[in-house]
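Input: one structure, supplied below.
After this line comes chain A, so read on.
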Amino acid sequence: MQLDAKIPAGPIDKKWENHQFDMNLVNPANKRKYKVIVVGTGLAGGAGAATMGELGYDVHCFTFHDSPRRAHSIAAQGGINAAKNYQGDGDSIYRLFYDTVKGGDFRSREANVHRLAELSVNIIDQAVAQGVPFAREYGGLLANRSFGGAQVSRTFYARGQTGQQLLLGCYQALERQVAEGRVKMYNRHEMLDVIVIDGKARGIVTRHLVSGKIEAHMADAVVLGTGGYSNVFFLSTNAKGCNVTATWRATKRGAGFANPCFTQIHPTCIPQSGDYQSKLTLMSESLRNDGRIWVPRKAGDDRPAHQIPDDERDYYLERLYPSFGNLTPRDIASRRAKEMVDAGHGVGPMKNGVFLDFRDAIQRLGKETVEERYGNLFQMYDKITGEDPYQVPMRIYPAPHYTMGGLWVDYDLMTTVPGLFAIGEANFSDHGANRLGASALMQGLADGYFIIPLTIGNYLADGPRGGVDENHPAARDAVREVKETQDRLLSINGSRSVDSFHIELGRVMWNHCGMSRTESGLREALQKIPEIREQFWSDVRVPGSGDDLNQSLEKAGRVADFLEFAEVMCWDALTRDESCGAHYREEHTTDEGEAKRNDEAFSHGAVWEFNGVGQEPTRHEEPLTFENVPLSQRSYK
Partner candidate 1 sequence: MKLKLHVWRQSGPRSKGDFETYDVEDVSPSMSFLDLLDLVNERILLDGGEPIAFEHDCREGICGSCGMMVNGVAHGPEKLITACQLHMRSFSDGDEIWVEPWRARSFPIMKDLVVDRSAFDRIIEAGGYVSIRTGSAPDANAVPVPKPDADRAFDAAACIGCGACVAACPNASAMLFTAAKVAHLSYLPQGQAERLERAASMITVHDEEGFGNCTNHGACQEVCPKGISVDYISRLNRDVFRATLAGVGVGRD
Partner candidate 2 sequence: MRRVMTLYRSSVGKKIMMALSGLILFGFVVGHMLGNLKAFESWDGVGPHPLDTYGQFLREFGYPLIPEYGLLWGVRIALLVAVGVHILAAVQLWSQSRSARPDRYRKEKSQVFSYASRTMRWGGVIVAAFVVYHILHFTTGTVHPDFEYGSVYENLVIGFQNPLVSGFYVLAVGALCLHLYHGLWSVFSTLGVQNPRVDRIRRPLAAVISAGLFVGFAVVPVAVLAGILTLG
C-alpha cells in the first residue's frame, strides 16, 4: 500500500494556493461528460454534490434516507468554528490551525489542517448567502461564542441547531441542482460495495431499500461522504442508521483505513435508563460553563442529591484541575467520569452517571439567567428523564460521539484506491487524535464546498472517462457478491435478533476499546469479536425477503460489517502503544494520570490494509512532521 500524501511544496500558508494553481483542470465544456458518484448527503456529501453539479459535472448522489435532509449532520448542536476574527479578540487562521493541531494531540497532517483553517472563513460567507439564520447581535452582525474551552470566540451558531441549519442550506443548494438537472438524486439507496476496475474506483453497488433491487452504477470517480462509525459501540449519540458499511466495503476493496481507534467520547450525555434503550442523547457541552460536576464522596451513597451536604460531595474536576475545573477537554472530563462511576460513586437509578449541578449557578445568576442560557436544554432533559433540572441536578455520562479515524486520504482527499475519495467524517484527515468542539461542521463543509470540487478535477483531467458499463465483469461480480451476502443473511434463520448481536458487540467494544484501553482488554476483545461474528453468521434471524422494505435486513448487513471492522479498531488501539488525545492506554499515563504521548514511536498515522475477514490486517504508517506547531504536552492543570 502506497501512502503518498502529496503535500504541496511551499510554506504552510501558500500550499493550498499553490496547489490550486498547479492542479490539472477539466475544460468547462467537458465537465458534463464526467460522471461522479457521491454517496451520502450530509454536510460533506451534500455540499460536494451540489458544488460539483454547479461546476458542471454529471453528479449522481445516493442516500439511504428518504430525503437528503435527514443526514446525521442535522443533529449537530453547538456551532461551527471559523477564523473570521469578527470579535477582534486576536483570532486568526494561524491560531485556528494551531489550536486544531494541538487539540488533535499532534496526530494530524499540518498541511490539511492549515487548509481547513483557511477555508473556514469562506464557509461562513457561503452559509450566510444561502440564508442560514446564524445568531446575530442587535446591530445585525453575526454573533460568536467561545466553545469547548477555546480562548477566542470563533464559534458561529444557530441556537442549538447549527448542524440542522447548515445542512438545510446545503440540502437546498443540492435541490437547486436537482431542479436544474445537474444532480440526480437516488433516495433510499444504500451503497453496498465499490466497483474497482484496473485499480480504479469505477462505480458502486446499491440496494434500493423499497424495491430491494440490487444494481451497479458506474462512474468516473466515487466520493464517499458516509460519516463515522460510533455505532460500533451500539449505544452512541449517532443516529440509528449511521454505519461503517460504505467505508468498510471500500477498505475491503483496497482503501486503507486510518487511525480507527481514534474515537471521541462526549462527556455530557444523558445516562442510559434501561436495557431497552437504543440510543443516547447528547446535551450541549455549553452546560459545563455554569454547571458543577460532582459525585457523592462515599461510594454507594443512595441519598437524593439535596440531602448530601457539601462536604460529602466530591467536585472532582475542580479538585483535580483547579484552573480549568469543569471545563477540561472532552477526553479528560469523560475519563474522570468513568473512573468515578467505576469506583462506585455513580448516581441515578442505574448508578451510571455523575451530577451536573446548577444549584450554585441558579443562586449566583438567578433562575431567569440560567433559563435564558440553557432553557431549551433543561426542557429537553426534562422531556427525556422526567426530572426538572431546576430542582434536582442533571445526571450525565460520557457517550461515543464522533470518530476521528476514517479512510486514509491524501491532500486531494483521495484514498489509496485511485478515483475513490472520502470527505467529512468518513475520512481521517484533520482532527488527529481528538476533535475540538465545533470543528466537525467546519471540516465537512470545507471538504464538500471547497476542496473536493477542485481536487476531483485534478484526478479526472487525466483519469477515466466512460468506457465501462454495468455489464463489466467486475461490476457483475460485485453485484453477485452483494446478492450472495444478502441471501446468506436471509437464509440463516437462527434464533437471535440482529440487535442482540449489535448490543453484544457494543458492550465488548465499550468495555475494551472505549474510553480507556489496556493491552489485555484489547486482546480479549480480539478474541471475543470473531466469536460473536461466528455466532452471528450461524444464529442470526433476518425475517422477510430481499424484495421489499426490510429493515431487519438493512440492519443485519450493517452489523455484519461492524463485526469485521471492530477487529481492525482493536488492532489499531493495541498497536498504538501510547496514549494520545482520545486514545487512552492505561499503560501510558503521566504521574497525574493524564495521557502520555510517545512521539518518537508514534508520530504517524496508522493505516490498515485489509487481508481478509479474520486475518490480521497489515499496518502501514504515514509519518507526521510538525514544522509549524512545536510538539508540546497538553496541560490543563
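One rule holds in what follows: a contact is a pair of C-beta atoms (placed from the backbone, for glycine too) under 8 Å apart; a residue touches a chain by one contact, two chains touch by 3 or more; residues count from 1.
A quick word on the picks: all candidates are chains of the complex that A comes from, given by their letters.
Everything numeric in this text was worked out from a predicted model, so none of it was measured.
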Review point. Since the rest of 1 or 2 are in the complex but keep clear of chain A, which one touches it?
Key: 1
Review point. Touching candidate 1 in the complex: which residues of chain A?
Key: 47, 50-51, 54, 65-70, 72, 74-75, 84, 86, 122, 124-131, 133-142, 158-159, 161, 164-165, 168, 171-173, 175-176, 178-179, 185, 187, 210, 239-241, 273-274, 276-279, 281-282, 383-386, 449-450, 453, 495, 497, 499-500, 541, 543-544, 548-549, 551-552
